[in-house]
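Only a single protein chain was left out; the remaining protein chains are all shown in position.
Note that the chains take the letters A and B in the order they are written out, and that residue 1 is the start of every chain.
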Amino acid sequence: MGYVAVTAGEEVIKRAEDLFEKRRVEGNDDPVEIDQVANQFGRLTSQAMGEGGLYAPRLAARAVKQAQGETTEAAFLLRAYRSTLERWDYTDPVNPSDMFATRRVSPAYKDVPGGQILGATKDYTQRLLDFGLDDDTSDPTVDWDVDKESPQRLQNVMDVLREDGLVADQPGVDEDEPFDSTREPVLFPAPRSAVLQELARGETGAITALGYSSLRGYGSVHPTLAEVRVGRLPVRIEHPYTGDPVEVTSTEVTETEAVVPVYAKRDDPRFAFGYGLTFGRNERKAIGMSILDASIALGGEEPAEDEEFVLDVIDGIDSFGFIEHLKLPHYVTFQSTLDRIRALRRRAGATDNAEPATAEVSDDD
Amino acid sequence: MTEDDQAADRSGQAPDSFAAAANAETSDTSSRDSAAGNSGTANSVDGLLASVDDDGLAGYNYAYLDEHTKREVRRAVLKAIAIPGHQVPFASRPMPLARGWGTGGIQTSLSLLGPEDTFKVIDQGSDESVNAANIRRLADRTADVETTTDTTDASVIQTRHRIPEEVMTEDQILVLQVPTTDPLRKVDGSDDANRRRHAHKNYSKMWVYLYENVVEWGEIQIGAAYPVLVNDRYLMSPSPVPRWDTPKLDDADTLFLFAAGREARIYAVPPHTDVEPLAFQDRSFQVERFAEACRFCGSRDTYLTEVETDDGDRLFACNDTSFCEKRQDNPEIEKSHHLDRSGVEWGPPPARGGDDA
Partner (left out) sequence: MRALGVDPVSDTRVTFRALVDAMSHPGRIESVPASPADHAVMATLVDHEVTLHSGDEDLQETLSNAGRYEPAPLEDADVVHVQNPTDGRVAEAKRGTLKEPSDGATAVYRVDDLIEVSNRDPENRDAGSRSDDVDGDSSLSDDTVALRVSGPGVPGHRTFQVAGVPAEEIGPIANINEEFPRGVDVVFAAGNRIAALPRSVAVEVV
């Protein structure tokens, strides 16, 4: 019949899926094991967990494998899975000072109580592609002398500044219960807990770009970081029988506190501040988040300071879905658009080479 | 606060232990056996429905959504009906299909559908488009519902970008998928500012926009998603349906529900409600018109879309494929053929020569 249209029953959808899967197994290599992804691609799984809003390292590894490495797709799988799970309980709030930090740097001070702990980082290394990586499975730390003393509790550097009375209170600190944007729609102006939740679940690239915009000059927030920490935070619930708090597991998090020299009150100048926290290891997102938290609290005309703009654009699942939805057929609305442009061109006297003679659209001339 | 919604719903009593809660899940007689484990790839329902994950998930609830989610959607739907044209916020859940691909429509349909329903899904007027087929399968398997391609047989129709050609009745509900809920988005990106405009029926910015259209182009330039005033109170977007379909909303027999998952809003036009497209006295509302008839059934009174064929031809064909098939069998069949009365208004009046309604 020569009729070209996008039609599909189950068969065509299945074929498209099979082609997608074929990519994953095409090389005839050994399948990548979930454990390999979990252990050797920790940054990928961290990003998937942070954007999915679900701390589950092995599930994240599975999602990353299934998504063939695409982080937002993996985060999407985790979010969809999370929404099917029963919610049994809420954890007790935990103080970040309970974190067992494996890395803590404080750019604000040269020395801090507990010391600057670089931890595992390649921040200072030269970025040279390593062609010897393929076969290297040796552990370079195997001969280290490890101090068997228990680690010191690290004092939070922001607390030092707070004790000196130098840090302003953030508005909205008095909420009884945190807002949960997965159970209630966010309307504006939003409570701070809703802002922080959305930022914590936000897409890494979006948060990085918007945070950068402030540093770049589109905003007033150029902070000094009081702390950047990576470590494990305990997860505690109330025991169902005894009522005592009991630690059931811990999660790896990255946390940042940023100090902003923008003073709200002339007669009592105090630092503004921003807070950032993500699942897993993702320092640029935590830092970006702290910039945005501070920017939104301070407000202003720039994009990074517009609470509604930021929260509207940083959700990776929303933006991914809507951008990619443009691939769906749109020929009905496009026909309507063609109708309009042809009417306007006729009115303007322009001609369309391929345009068939069309009926007059009445106007009142 | 602890609660165990699903298990408690099913057993009618609070569980006294987590193990009891998990067991209670399996004792509900209406939960389905066809369960699902991890969700599959974003666009695939097969992956979703394929297997049972034994670790804590006994299976999905009837019609996929848990009862808590359905209540949230149902409350929003009822408020939407009570306030025609107003966008009601609701806590939209992640679905196994991507945001932007009809998740609001799916949540609404799955909150409506039951075993006595017959469900039709169309996208761009066609039952066979990929996404429509996907949604239909999800409902078929999780809600145990009959599906159909015949508009006149369906009790619930979920649609993307079209309202069917055949007249809809008071026994039917149309669920429209909405990408952008606020018609004022054209003039301001901030939903918060726009909600304040809706609060005070302050639509002057939209009127200015339309006026500037006319000044610049001689006529209103909006293609699909033409803004309408509902119940003489709320400015509303009818979703990206062509202007051709917009008149169907006015004083109809059927209930229209509009749902957006990503933007987390539900709104409604009840039957017998005034719906007026915005226009000026001297620049009336115009629908699309076509120079040719449908190549396959000869219709001159349906919405057509252009098709570029393999051999370089351009033809126009009915966009509502299921009605086109009926017209191919019987070119005289009316859009109201299934009703016992004639002369029912549904859609634009036929073009008369060079004239337009």
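The rule is simple: a contact is a pair of C-beta atoms (placed from the backbone, for glycine too) under 8 Å apart; a residue touches a chain by one contact, two chains touch by 3 or more.
Everything numeric here is computed off the predicted structure, so don't read it as measured data.
When the omitted chain is restored, the residue from B:173, B:287 or B:324 that touches it is B:173.
Of the candidate positions B:77, B:264 or B:278, contact with the unshown chain belongs to B:77. Only one of B:88, B:187, B:241 or B:317 touches the chain withheld from this view, namely B:88. Residue B:272 is the one among B:272, B:300 or B:314 that touches the chain missing from this view.
For subunit B, the residues touching the chain absent from view are 1-5, 8-14, 28, 30-31, 61-62, 67-68, 70-72, 74-84, 86, 88-89, 111-112, 114, 170, 173, 195-196, 198-200, 231, 233-234, 251, 253, 255, 270-274.
The criterion applied here is as follows: only the chains that are shown with their structure count from here on.
Taking each chain's centre as the mean of its C-alpha atoms, subunit A lies 31 Å from subunit B. Interface residues of subunit A, counted against subunit B in their complex, comprise 2-10, 12-14, 16-17, 20, 59, 62, 66, 73, 76-77, 79-90, 182-185, 187-189, 240, 308-309, 312, 317-318, 320-325, 328-333, 335-340, 343-344, 347, 354, 356-364. Residues of subunit B that touch subunit A in their complex: 1-7, 17-18, 21, 38-44, 46-47, 56-57, 60, 66, 89-96, 98-101, 103, 123-126, 128-131, 133-134, 137, 160-162, 179, 189-192, 195, 217-219, 221-225, 240-244, 262, 264, 282-284, 286, 288-292, 296, 303-311, 313-315, 317, 319, 351, 354-356.
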